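These notes are about the structure you will find just below.
A single protein chain has been omitted from the complex, and every remaining protein chain is retained in its original position.
Let's look at chain A:
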């Protein structure tokens, strides 16, 4: 790479910087500055660097190779193309997070195609594309596969609009593919034939994750692929792969660092069982284990030998009982992250507390989210037990049906380092079940004690007091999720006025209205986005906001049969690209 070929210097940009210079005003030649800046990877740092002066802005834009765009509508492909000439890796996020829960209609947008067209023109050497909550068609995937000869890594999380036909194109045309990571997307699965499209020469795969696809793949093709790809470190197969097939794969790839099993239920002969056990014991580098669909106590013991090195165990698709979990975690003393279903109950969580002193992250998902019966799942007792034994806990996602203020207060006393606290009491508006009081004091304790809190999701019966606490104490809070909470506009106002680092605020079914919305007029440009649905906001307030703040996009979606004046779903986000031009008819841009 020859630095002299790259650009023409704008001399006026230099003279402004230093009055008494005879040569380049800046002490460092460009080459040195760029060398230094090319070592910077964090996009936040790069943002800061670009604001220092014009020279640094230029040096930064020439050395940036990784692009991170948290909201695809905050900027346009043209603007990006003008500013950054040398991008090799792109991360793009699209729809608002509540689209994961069906709150955003289909065809809302976030289509990646216009971005791909720009990339093909300006970044022909693009190597990596990571999309989250974007829409992409099979045509887009074909375009991607055939437009970038050096393309290496594709990661799709929570995306929609494509099918396995698009994956065929990727497997067929991307000769240097190192990563194919397809997670939890709403796609049409027309069969597993895509896996057979990898050419027999393809041996570069390092990451292959097709766990969330349902159809059978050709085991023969998979086995040969795994055997050829000696650098394979992450393999997550889908349910169609049986236990004895898994054994054959493991024998080919004992170097795996992350493994997602297929179905964990099969009648095995004693010999097969032994072979499987041996195969697992040979995986000395295994750090992450997931999959385990339909796992029962019959086959879990084959894992024990591999558990010693595990740092992340994802059991969130295995309906394990407390005793089954107990045995697993007893063999896994090095766990840092654990995801389980609430079938393990409080008893199971107690064993986690006693077996995993290094635990940093716990997620407890509901096995039956719509079950109203209180006798299933976990309670405050399980959470308390984990907090007693795992003092390093800093990330929690906990779905439960009952909680108390006292329990949460004790939990954060035990674990004051929470950075992510997401508590979901599943019955909306549920009070402290012992005292019948609102859960205000619980979240008050969280924000007062956990000074490093970055992300908070609240639930249960909550008054404005919760939000007063949040505004007053949560000085590092970046993301706040609110549902069925608060008593008046004041609640939301406290948050908008009090949390200096707030970037994402998502609210549903809460009594916040126009006064609350408009109190944040000056705040929203410092944030990535605001979502409010089923609140008390009207169209007139939204129009006012849109009029006052031209650099905010204010979008409204109305529900069927609702009053013309109601703004049922409001999405506000900052943008340098102006209102979006691809909005479908049901999205009103104000």
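A few notes on this one:
In the analysis below, a residue touches a chain if its C-beta (ideal position, glycine included) is under 8 Å from a C-beta of that chain, and two chains touch if they have at least 3 such contacts; residues count from 1.
Just so we're on the same page, contacts and distances are computed from a predicted model.
One chain of this complex is left out of the view, and of "DNA primase", "Auxin-responsive protein", "MOC2A synthase" or "Acyl carrier protein", the protein name its UniProt record gives is "Auxin-responsive protein". Across A:100, A:188, A:274 or A:582, the single residue that touches the chain missing here is A:100. Within the complete assembly, A:186 is the residue of A:85, A:186 or A:550 that touches the hidden chain. The hidden chain makes contact, of the residues A:139, A:294 or A:437, with A:294. For chain A, the residues touching the chain absent from view are 98, 100-103, 158, 184-186, 212, 267, 293-294, 296-298, 316-317, 319, 341, 365-372, 399, 424, 426-429, 481, 483-484, 508-511, 534, 536, 559, 562, 566.
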